[in-house]
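Of the protein chains in this complex, all but one are displayed in their positions.
The first chain written gets the first letter, and so on, giving A, B and C; residue counts start at 1 in each chain.
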Amino acid sequence: MRKITYAEAIREALRQEMRRDENIFLIGEDLGIYGGAFGVTRGLINEFGEERVRDTPISELAIVGASLGAAITGMRPVAEIMFMDFITLAMEQIVNQAAKMKYMFGGKAKVPMVIRTPAGSGTGAAAQHSQSLEAWFTHVPGLKVVMPSTPYDAKGLLISSIRDDNPVIFIEHKLLYKTTGEVPEEEYEIPLGVADIKRKGEDLTIIATSIMVQRAISASKELEKEGISVEIVDPRTLKPYDKKTIIESIKRTGKVIIVHEACKTGGFGAEIAAIISESESFDYLDAPIRRLGGLDIPIPYNRNLEKNAVPQIEDIIKAAKELIGK
Amino acid sequence: MRKITYAEAIREALRQEMRRDENIFLIGEDLGIYGGAFGVTRGLINEFGEERVRDTPISELAIVGASLGAAITGMRPVAEIMFMDFITLAMEQIVNQAAKMKYMFGGKAKVPMVIRTPAGSGTGAAAQHSQSLEAWFTHVPGLKVVMPSTPYDAKGLLISSIRDDNPVIFIEHKLLYKTTGEVPEEEYEIPLGVADIKRKGEDLTIIATSIMVQRAISASKELEKEGISVEIVDPRTLKPYDKKTIIESIKRTGKVIIVHEACKTGGFGAEIAAIISESESFDYLDAPIRRLGGLDIPIPYNRNLEKNAVPQIEDIIKAAKELIGK
Amino acid sequence: MELSREKLIDMLGKMYKIRFFEEKVDYLFSLGLVHGTMHLSIGQEAVAVGAVSALKSDDYILSTHRGHGHCIAKGADINLMMAEFLGKETGYCRGRGGSMHIADIKSGNLGATGVVGGGIPISTGVGLSIKMRKTGQVVLCFFGDGAANLGAFHESLNLAAIWKLPVIFLCENNMYGMSMSVKKAVAIKDIAKRADSYGFPGEVVDGNDILAVYEFVLKAVKRARKGEGPSLIECKTYRWKGHSKSDQNLYRSKEEIGSWKKKCPIRRFKEKLISKDILTEEKVKVIEEDAKNIIEKAVDFANNSPEPSVEEIFEGVYS
Partner (left out) sequence: MELSREKLIDMLGKMYKIRFFEEKVDYLFSLGLVHGTMHLSIGQEAVAVGAVSALKSDDYILSTHRGHGHCIAKGADINLMMAEFLGKETGYCRGRGGSMHIADIKSGNLGATGVVGGGIPISTGVGLSIKMRKTGQVVLCFFGDGAANLGAFHESLNLAAIWKLPVIFLCENNMYGMSMSVKKAVAIKDIAKRADSYGFPGEVVDGNDILAVYEFVLKAVKRARKGEGPSLIECKTYRWKGHSKSDQNLYRSKEEIGSWKKKCPIRRFKEKLISKDILTEEKVKVIEEDAKNIIEKAVDFANNSPEPSVEEIFEGVYS
């Protein structure tokens, strides 16, 4: 099958959906001629024009508010927040308004909107351009949270997110944009809330999100050489999340490592660890749960410090060996 | 000893600290003549005047920004955000600026500021005035997070928070304001990061925060009648949190329930459950960890729905009995 | 006056309904029958009714924490409002929203928000959607003087300006944001002047003169429908009651409150209609009685309505 990049997969999903439904439009900073800070929307303005590829001033709160207002009156906006760090400016509209509107109004509002935003470190952009804040949004009822790790998933999950009638926080990773993978040309949906087993294995389950899925895959290839067979579960959607697939994998392997880039304390890994420890798979565990997350520090600028601030392939290998007792 | 309310204990801490150090000032909406939406700062303007009990326009982002600017240039502001729900408007300044400034600037900034804010439901104020968002802040390096459950703790922890040189999110609970307890008249500090065992017991550990400590105490009295002896651990500070006290308690009892009001998914209880399941106390557990948290819904207005949205005394009793197998 | 007799009478009736609705809920509250707080707009009825009267029925409004008046002006069913106020299953929001969140999306009432200024960004999106769907509607966004100091105000007015969105930003300046006098919170005389920062008209209106409100909003509506963009209208008015139930009214004087009560917008409009021979004292009495009856019936309706069921507590979180 054709291989394209993660960024291209996202662009293709946007393009195909915009062709299908004229109520879909893009809104955010520098999406048009500039093509987005990471080039994701490049070229779309040529096909769809300024109305539907709508550049805004630097007004994150209003970007989300405008999306929300459009969503409840018949449109299907796809907003972009240029870096996830700046979503801090829009929390009020996301959390108090978009997430709660339907419930607060007795179920009568429909809020079909997507907020795309790139997270993650690794680009040398330091503390205010490198955060991974997905855990916050998993804590907010009314939102859905999606975090694709491959071009294939990015396309299918974005299409599903756009077609969903709820506010979806769609979190991309800057370092994944240029990674490639097989992606069908036609449109397809990947249902929200269904995990994917990225690799089958027997000795150990690694639950990883976003770029950590790729690192876990690399680690598992190394581990395989040493006779350790790793199963990799990618939840893909963090809210709702696919408890069943996670638990069944652990029941099979009896050991689990959870890996994400966000700070370990209070990260999404805590929720997964908690769910496991509350569930029947607790009895199947033959070693304590292991969490790998970012250090509890702001992301530093220096390349070496930056790298050390979040889990790398070697960290996953090391943790796996420790857990297996090798 | 003298008994005063939780609101009075906070006011007393503010008053005594402001007398001690003239660089401390209060900043927020309606603090002065109005005395704060919950009356916490009532009367302080008479002693300290408008300069140091500083009413602001409705500008939450600027309230935090103004506090931060003052803090790095020699003042010690104590800001109030009237309801925790509105802290969503100030996330940028809290998370990107205040929390990261010291690290980002190579350790050279000092950021002594406190943000007081009431959280919690139970007042019939519905979805946008009832949230408990502490988990978000525990996920942000550079912040400290404090959540007192008694008048005694409120006073001592607030004094320590004011004297701390880092940004502290100090989370009060609306329903606790009128509860009373013994509080010394003099000033005293309760170190941040030290849990308190609110009740000794043998059969089961309940880890509870804020108002859930009070509900757990009530539940434990009932459970005692049925021969179930409950130990209650109140972390008091969620960041940094006192892992040692938690783990030791669990090693003794072998069973644990974690209770908080915030939505269960992605709540602080997840972190606690994860820490336990990663630690040596894992081996001592003879039942799965049990988490009780708010339902994953916005807080509804109707009194009965509202009550059902968050853990109540009966829910704790029920969970305890199930865990004990009675 | 382009307004028909019928419409004028309807406007007066709505003012009475608002007044009586709020007096009633104030009373219910004092009996301890209400869980939560509420924000009364008694004294500000001319703004809600005057402004909404300049809209067509399929236009949109966005309301605030002090929103009962806006809803009634937009034609809300008082039964469903009262049921919501009392947290009943039959209420507009199935008892999940309460006083601060009454909404009726299908009638164009896009709801009240408890976050000051929270509706302003949303209104820009509604305007954008109108523009993109080319429906010719407009959206009227209510907010208070206090809201005009939030970042949301600035970002939204700027967005509406550059895209020429059909939004009417209506600032109800009742002189205070909770205890904060607008004189302390804003260093200029008129909030309306802030429109200059965005390049569209800003107007100051006597908010206790319903016809003046109507007239200025109508002008803004026409402008919006023509695609000329947004307007900011500041209606100067006053709330007679405390900010909410926790208010001890320490920040303003009895005299000040008393002087504004003398400027009652309902009496003023009523007298005008009588002086213009549109109504008589007797007819007004009938209108008043009708309004009172509607409120009483609504209380009965609400009282006889079931509570929401706890089994259904999860309903409405997701589509």
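The definition used in the following text is that a residue touches a chain if its C-beta (ideal position, glycine included) is under 8 Å from a C-beta of that chain, and two chains touch if they have at least 3 such contacts.
Treat the numbers as computed from the prediction; the structure is a model and nothing was measured.
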**Report entry** Displayed chains contacted by the hidden chain, counting the whole assembly
**Finding:** A, B, C
Query raised in the report: Which of B:L31, B:V64, B:I228 or B:L285 sits in contact with the chain that's absent?
Result: B:V64
Query raised in the report: Looking at B:L14, B:A37, B:I72 or B:I289, which makes contact with the chain not pictured?
Result: B:I72
**Report entry** Absent-chain contact - pick from A:K3, A:K244, A:R303 or A:K326
**Finding:** A:R303
Report task. Could I get the residues of subunit C that touch the absent chain, sorted low to high? Result -> 149-155, 158, 161-162, 184-188, 193-194, 196-200
Query - Touch list for subunit A against the chain that is not drawn - result: 29-30, 32-34, 37-39, 55-62, 85-86, 89, 123-129, 295-298, 300-306, 308-309
Requested in this report: Considering the whole complex rather than only what is displayed, give the residues of subunit B touching the chain that is not shown.
Outcome: 25, 51, 56-57, 59, 61-62, 64-75, 77, 92-93, 96-97, 101-112, 141-142, 144, 164-166
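Here, only the chains that are shown with their structure count from here on.
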Report summary line: Between subunit A and subunit C, the Cα-mean centres are separated in Å by 40
Report task. Would you mind pulling out the distance in Å between where the CA atoms of subunit B average out and where those of subunit C do? Result -> 36
Query raised in the report: Going by the touch rule set out above, which residues of subunit C reach two or more other chains?
Result: 93, 95-97, 101, 113, 115, 118, 151-152, 317
Report summary line: Expected list for subunit A, residues touching two or more other chains, is 92, 96, 103-104, 141-142
